[in-house]
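Here it is: the structure, laid out below.
Here we show just some of the chains, and they stay where they sit in the whole.
Labels for the chains are A and B, by order of writing; each one numbers its residues from 1.
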Amino acid sequence: MLNVQDTEIKEGKFNLLLDNFEGPIDLLLVLARSQKVDLSDISISELADQYINFINQYRNIHIEIAADYLVMAAWLTYLKSRLLLPKEEKTDEYTADELEEALKYQLQRLEAFQNISKIIYSRPLVNRDVFYGGSSEGLKVKYNINYTSNLYDLLKSYSQILKSSEQVKQLTIEYSELYSVDQAVKRLKGIFGNISEWTNFLNVIPNLIKANKTINKSIISSNFVASLELSKNGFIDLKQDESFGNIYIKFNQNG
Amino acid sequence: MKVLVIFILNLIKMDNKDIKILEAILFASGEPLDENDLKEKIKEKNNISNLLQEIKDFYKNRGINLIKTGNKWSFRTAEDLSDELTIFKTQKRKLSRAALETLSIIAYQQPITRSEIENIRGVQMGRGSLDHLMEIGWIRPSGRKSIPGKPTLWSTTDLFVEHFGLNSLSDLPSKEELKASGFLDKRAAIATISDLAKNDENFQSNDNFEQDDENNIDDFIQNT
């Protein structure tokens, strides 16, 4: 998988999902490998450019991007600017060289562990590559009962208890921002006097809230149900001239 | 003479992959296997009888012998050992869910009384639960609570700490750590009303989140 990523990055294609990377350092490492030099000789400033480039391109395609990656981009920008500046007087802060060194160390260390994890996992693994066997047939066997419940079982069990007790505790029904039919009925009854003429349904309902489609849908549907209810009881008249046309509403004086 | 030596040396060196495969399969399966089934696993299928005979000879005087019963082959321990050899095997058993719950509550909240445990679990405890845990040696009575009735307080034992691979009781992960390690994950969370009412942007990013989780699980199952 990594090889595929490598080539795609080299060709300047950025149609990769960040999901393929295990965090910003991992992404940096993949980018660094494309520089084809020993990690200790890597140009951090070039790497910073690559990374920032990558993130920018990525953002053009996918709007959402994990904060971790953005923080790293910001930090690299900062590091680059520090590297470009003339050597500063010694302050409490880390020098640009130290920061650069820290980044190199982190990259090399992660690479080392990534390699190691592959080596470890390629060792002969019980139940995958090698197997226990044998049979005790023919020997006298005495059995000891050994309870195999382990710490994992214990913690899982306790977590289950915590979860169920949490669920009970949190059984408070939160206030709903959705607009209920009851609310709509009450409100419509209150404004009957204003709708003595045929009025567009949409002008009767409360103002829709910008950028919240879910609440808006609830306002429209609850008011619609409410007006059906009120017309059934004879308080108002409803009309719609054609399918999907505007709905008009009028107070029924005789109701 | 020379021929015999070479023959014997070959036997010991044993370059024959088919023989190795047969040995390993017979060993790992743990039960008698049909000669025809064994044949499927090797290259020189027509040679199977000779190969099995060769293995049988090889183990003749060892602690393990290859035995043929009917048309099935199996390794078993040498017969002349059966009289004098008793081996102890451990029979593995898991604790019941109730016992495990009780144990985990005691572990985290000790010392604790029986009725406090029942309160947390929300059920009356069967008579044997505490006895059973005490029999295994994982809990012990540790004094009495100074409330009316003076009920027995229960605590875990050193054996408990040892069995569950802890250095000490304080090693038990806290609630926050359980959460961080994934134990408290609610896999199929039901969206609450307020979730639904949240604006669409949020809603979408929630969706993404769930998907990530699924990818993650897939990673575990898939052959990566």
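Rule of thumb we're sticking to: a contact is a pair of C-beta atoms (placed from the backbone, for glycine too) under 8 Å apart; a residue touches a chain by one contact, two chains touch by 3 or more.
Predicted model, so just to flag it, every value in this text is computed and none were measured.
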Full complex expressed as chain labels with copy numbers, beyond the one copy shown: A x1, B x2
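Methods note: only the chains that are shown with their structure count from here on.
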Euclidean distance of C-alpha centroids - chain A vs chain B, Å: 35
Chain A to chain B touching residues, read off their complex: 19, 64, 131-151, 153-163, 165, 173-178, 211-215, 218
Chain A-touching residues of chain B, taken from the complex the two chains share: 24, 27-31, 74-77, 79, 81-82, 85-95, 97, 100-101, 103-105, 107-108, 120-121, 136, 163-166, 172-173, 175, 178, 183-184, 186, 192-194, 196-201, 203, 205, 208, 212, 215
